[in-house]
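What you see is the complex with one protein chain gone and the rest in place.
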Amino acid sequence: MSKEQVSGEQITAPAALWKVSVSPHLKSRESVERIMWTVVACLVPPLILSVFIFGIQTLLITAVSVLSCVLVEAASQKALGRPVTVRDGSAVLTGMLLAFVIPPGVSPLLPILAAVFAIYIGKHLLGGIGYNFFNPALLGRAFLLASFPVAMTSAWLPPVEGFGIFAYFGASVDAVSTATPLAVLKEQGLAAFTEAFGSGASLYGSFFLGWRPGCIGETSGFLLVLGGLYLLYRGYITWHIPVSVVATVALLTWIFGGEGYFAGDPLLAVLSGGVLLGAIFMATDYVTSPTTRTAQLVYGFGIGALTVLIRLKGGYPEGICYAILLMNPLSTVLDGWFKPHRFAPPAGGGR
Amino acid sequence: MRDMITIVVRLTISCLLAASVMGLCFIFTSNAKKHNEHVKEQQVMYELLGYSGAAERPASLAMHELYRYVVSSGGRQSIGYLLPGAEGEEAGFLFVNIDLDGRLIASTPVALSAGDALEAEPRNRAIQAAAGPGASVTFADQTIVVTDGGERIAYLMGGKFQGFKTFIHLMLAVDPDFALIGFEVLEHEEDPGLGAEIVEGYFKNQFKGKPFTAIKTIDVVKAPIPDDYYKALTGKVGEEEILRFREQYKEKDIYALTGATISAKAVAMGVKGIVTKFAYRIDVLDRVLQEQQLATSF
Amino acid sequence: MNSLLTFPKGGVHPPESKEQTQGLAIEVMPLPDELELILSQHIGAPCTPTVAKRDVVAEGAVIGTVSKGLGVPLHAPAAGKIKDIGMSAHPVRVSAPSITLTVDREATPAAYPARDWQNLPTDELLARVAAAGIVGIGGAGFPTHVKLRPPADSPVDTLVLNGAECEPYITADHRQMLESPAEILTGARIILKILGIDSCHIGIERNKPDAITEMSRVVAEADQAGIVVRPLQVKYPQGSEKQLIQAITGRKVPAMALPSSVGVVVHNVGTAKAVYDAVALGKPLYEKVVTIAGQGIARPANLLVKVGTRVGDIVNYLGGLRPGLAKVVMGGPMMGFAVSTLDVPITKTTSAVLFLGEEEIDSNPHSQCIRCGWCLDACPMGLEPKEIGLYVEANRPAETAQFGVFDCFECGSCAYVCPAKRPLVQFVRLAKMKAKR
Amino acid sequence: MTNDKSPLQLISRGILSENPIFKLALSMCPAVGISTTVMNGILLGTAVLFVQVFSSVTISVFKNYIHPRIRIPTYTLTIATWVTVIDLVLAAYMPEAYAKMGIFVKLIVAFAIITMRLEMFACKESVNDSFWDGLGMGLGFMVGMVAIGLVRELLGSGAILGYDVLGFKPLLFFILPSAGFFVVGLMMAFFNWIEIYYKRRRGVQ
Partner (left out) sequence: MILDMSKRLILAALFVWLAPSFALAEGIIADQTFKAANEIVVTFAAPVDRAVVEEVNNYTVFEEPDPDIRLVLQQVALAGDGRTASLFFTEPLNTATTHVVRIRGLVGGETTFKVSKSYFGYLFGILISALLINNFVFTKYLGLCVFFGTSKKKTTAKGMGVVFTIVAVVSASMSWFLYNFVLIPFDLNFLQIVVFIGLTSLTVQAVDTILRKVNPVLFNSFGVFLVLVIANCVIIAIPLIMAGNGYNFFETFMLAIGAGGGFLLALYLMSSVSERLQLAKIPPTYKGLPIAFIVAGQFAMAFLGFSGLQLF
């Protein structure tokens, strides 16, 4: 090697015989597709369970959502003259997550509109994957919440009896709709909540397994945690964001969530809303979360704190969606504040 | 230096010019403004009472403004009412001061022109004079007694209470038995599509015709409105049907707005508070007026 | 806890792939017909030829010198006749000035009897190292004699001998440690003497247990206090100078500074062997142990070859190429250079020639950065490769200095882990180039 | 700046090539904030038109008496005067519309577009031209507001000018204030697209 550097163009000049490229010549086996499809796979068990909780139409909603996200992604990439990369699974993942955060009783047409908004405006106009500032799925949800406030805040279904997965198929939602645990807690108080859902270990048990009203994919905490553990094992996510989100929600609910201080129910707070789904699968979205560990802890704390703030004092029963959306743009700021430790600064200050 | 003087002079002249333009405009518009504000208010009132056009209004209809003040004197509080005096009375208005237990403290005739009575400034001055030295008076609210040929047919009152986001400002009409005739939302900042539905007929009409007994214990239920009732509320059925439904749901609670229970509940509670308070007060006032043989225009 | 020594931040674990050659003894390759000696063998100033076309030279004769600047002389690896002074293929720069030598196969190989070095003064030892044309054998090829004369304001107290060999495939140092541990140790002692210190750490990754045993044995035999063998964790880039120093001594070399600023000098075990050859035998550096491996070569081997041997000659000697060859890399798979022709010659810094098959490389096209941050975790220098890449892609390379692009030594860890397969090292090189301008 | 433009050109410039909202990107607060209905657009547009025309004319009339060093304060004073006038008039005669537009009528005083036209045009040109220029700019603003209002009213409440056209509310989102950002952004992009498209076509010919 010499002092004169060689330009990149020369390095990548086509080889006569063999491939010529810059070092390193080894690449790890991990790829974007692998990551995305693995996460999608981790979301399949909760989806299947949701069919047994809320009925078969959840599958339809998810399918519509995934399909429209993929189509919108392909169409936007075509329209913007970019390579079509629907195979990398990121649109499928967005579609899954989008379906997971809407109530099970809404019209299957809703996700189509959200997909246009989330994928085209939320992602591709900003430069495609990697350049969006907000989690597209949550942006889609926020759009739906603003456009169809009634459906998005009332189309909750009580878990089906036995295996009656076709019970809600084609039924009028008004007749069967119920309220989510958090909404009951917020609007009617603890007494009404206990009356509606019971209390104690059996309550936590059924909530953890998913037998409660809620968004399509948020209820089955058990399977979500299992999926999260697998992602942790694979090294696709680190513990920092999920743990800090869940811990903050639990801690702050314990302190402020009850009558007087330190009387809240931290376990219930974690199990009764979308905290687990949000903490494990939404907040850890690579593109919209910070990259350094300290920044991730602060980010998670911010999400947890905003979630509790919105739940206890805000206008919505559940705050995790907006909490993540509010923290998303801060991830760049946090990355700037908590830069990785350089190996060693230049002696005597540096340039 | 010369420059300075020119600048100052020219700036002064332009300021004066601007000020005169604005001043003139203010003078020309201020009266129209007052007039128009009042017209708008009256229009809401008439609509609440069920008169949509000026033509329908009977000539015998009269509105009597009733201003309530809180009077503090020597550490004791009392309630003062400014009432329009009976026809032909010299002073025009009457100031009735009632203590908190409903006993008359004093009643003073107040000389005030009808036009001045509508204006906050002169009215307050007159009340201050009537309440006597050492007393401080604070304007509380204003109610309108509607009479038709000397017979009371309704009361109109405003009210402001906390909604889901900010304040909701209502104008209410109740009949002499304090059954609700209806209400109009004057101001609100609720969410479009959710809380903002409080201005919609299907919500407002649920309150129509509720007797005082129902209003005293009113609450909201979180359930969808039955279909036929909804039709009746939105005026999609005949007049008789509407009345039948009104009768059927008279004593029942209000169906909450889907997704906006808090706004709906705020309105129900607000209406309840306004009406019960008013009912209590007008009873006290009427009793005092009767006991003391005080004549008023209503 | 000695066995767990490593640098704390970053690093990756690529498959080691050393099993192909680690059991193969170093084999002396017969002389080829021609040698092609590139005048610029290392970092610093290129040589000026001291011979003319058609001159006859003996083995070990000086054929190029450096008159000014940083550099070392070039020696004839074999007896023969200068065929040409012109251009030849170069692994990095496509072509470079060189001397071509027609080898005289009949000439008797030069003999280098052992000489006494123990009583020589430091200056003389240093002069011998300089005259032998030794450069750092591991990587960049920094002239060794310069390293052995640290600046007066930063006194050196520790010598670190680098036997980490963290790059996959390469086993050249491993074999040398197994086969000539005593020579390496003597080389280290010569270096210690030149530096006037007595503390020496020999760092070896744990995946070479036999080398650790062997080196420990000779160290014990020599019974010189201060020299210790330090087993290291297996982690790339353990063999990088700054990382190795931190792993062994805990000291951090500041950015833009030399190891001597923290009192440490690092030499490769191969360099120590070369120092031994030069000082104790008087043999200049013109031979090199090179690992030849990969699925694309008929017979992998650890070869002792003359500097200037063309890769093509090696291929012929080892029985030719195998189908499925996708890439020929001079050096390790993480930092080496891919070449497009077999005409390139071996230089003093070449430690391996790899013939990688289709399955051994990853040829997926790269996509947009998804900001997973894996490169931040992998970077041993604590930099932000993703940001550098994004700025270079947006055609704003000048602004990458804020992310420490000049601290990067292009180890390739970031590009290795990148799930989007982004050519981050190339981005870094472009950024360095443009930012310097 | 020499002026060789006819009134028509001055007006069309304000509406099209130098549209204050889409091209000059000035005065965007109301474009986002209260462009929920066409009516709001018309009303605020009228108010701006009034202020712009009267201020332009005023400055043009008095241009020889304005000392250059107090130029900006004079503009501000002039604009503030006319804003006060329109504020008072609206409050008096159109209380409902006034309530709808809220604080934005008063905020016309801080609109960069008006000051800019005074500085760039009215203080140099004749009264007549200033009038037409002000009219053009005001109309341009009004057209922009109406265009945004049209989209938002139609999509948000399914109505135009308060008349129910679609019979249902397609996307409530559009009457939410945050949608203003998206509608303005997308419309700006649309105008850019037209411009690029025409430039390319002209280039081809």
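Here the chain labels run A, B, C and D in written order, and each chain numbers its own residues starting at 1.
What we mean here is this: a residue touches a chain if its C-beta (ideal position, glycine included) is under 8 Å from a C-beta of that chain, and two chains touch if they have at least 3 such contacts.
Bear in mind that the values here come from a model prediction, so they are computed numbers and not experimental data.
Chemist: Given that one chain is not shown, what are the shown chains it touches?
Modeler: Hidden chain, whole complex, touched shown chains: A, B, C, D.
Chemist: Could you tell which one of D:19, D:40 or D:84 touches the chain left off the display?
Modeler: D:84
Chemist: Among B:43, B:77, B:113 or B:136, which residue is in contact with the omitted chain in the full complex?
Modeler: Result: among the candidates, B:77 touches the missing chain.
Chemist: Kindly note down the residues of chain B that lie in touch with the hidden chain.
Modeler: Residue positions of chain B that touch the missing chain: 18-19, 22-23, 25-26, 70, 77-79, 98, 100, 102, 138, 140, 161-162, 164-165, 191, 269, 273, 277, 280-281, 284.
Chemist: Under the stated touch rule, tell me which residues of chain D contact the chain that is not displayed.
Modeler: Chain D touches the missing chain through residues 25-29, 32-33, 73, 76-77, 80-81, 83-84, 87-88, 103, 106-107, 109-112, 115, 176-182, 184-186, 188-190, 192-193, 196.
Chemist: Footprint of the hidden chain on chain A, which residues?
Modeler: Counting only chain A, the missing chain is touched by 80, 82, 121-122, 125-128, 131, 133-134, 139, 142-143, 145-146, 255, 259, 261-262, 306, 309-310, 313-316, 319, 321-323, 325-326, 328-330, 332-333, 336.
In this section, only the chains that are shown with their structure count from here on.
Chemist: Using the contact definition stated above, find the chains touching both chain A and chain C.
Modeler: none
Chemist: By number of C-beta pairs in contact, which two chains lead?
Modeler: By contact count, the leading interface is A-C.
Chemist: Averaged over CA atoms, how far is the centre of chain A from the centre of chain D? Could you give it in whole Å?
Modeler: 41
Chemist: Let me have the rounded angstrom distance from the C-alpha centre of chain C over to the C-alpha centre of chain D, please.
Modeler: Whole-Å distance between the two chain centres: 70.
Chemist: Whole-Å distance, chain B centre to chain C centre, using C-alpha means?
Modeler: It comes to 91 Å between the two C-alpha centres.
Chemist: For chain B, write out the residues touching at least two other chains, lowest number first.
Modeler: Chain B, residues with two or more chain partners: 193.
Chemist: Using the touch definition from the top, which residues of chain D touch two or more other chains?
Modeler: Chain D, residues with two or more chain partners: 172, 176.
Chemist: Each pair of chains that touch: what are they?
Modeler: Inter-chain contacts occur between A-B, A-C, A-D, B-D.
Chemist: Going by the contact rule set out above, which residues of chain B touch chain D in the complex?
Modeler: Going through chain B, the ones touching chain D are 3, 6-7, 10-11, 14-15, 18, 21-22, 25-26, 29-30, 32-33, 36-37, 40, 192-193.
Chemist: Going by the contact rule set out above, which residues of chain C touch chain A in the complex?
Modeler: Touch list, chain C to chain A: 9, 12, 14-15, 40, 42-44, 46, 92-94, 140-141, 168, 242, 252-257, 261, 325-329, 331, 333-341, 349, 354, 356, 360-364, 367-374, 376, 379-384, 386, 401, 404, 407, 410, 412-413, 415-421, 423, 425-426, 429-430, 432-433.
Chemist: Can you check the complex and tell me which residues of chain B touch chain A?
Modeler: Those residues of chain B that touch chain A are 164-165, 191, 193-194, 222, 224, 258-259, 261-262.
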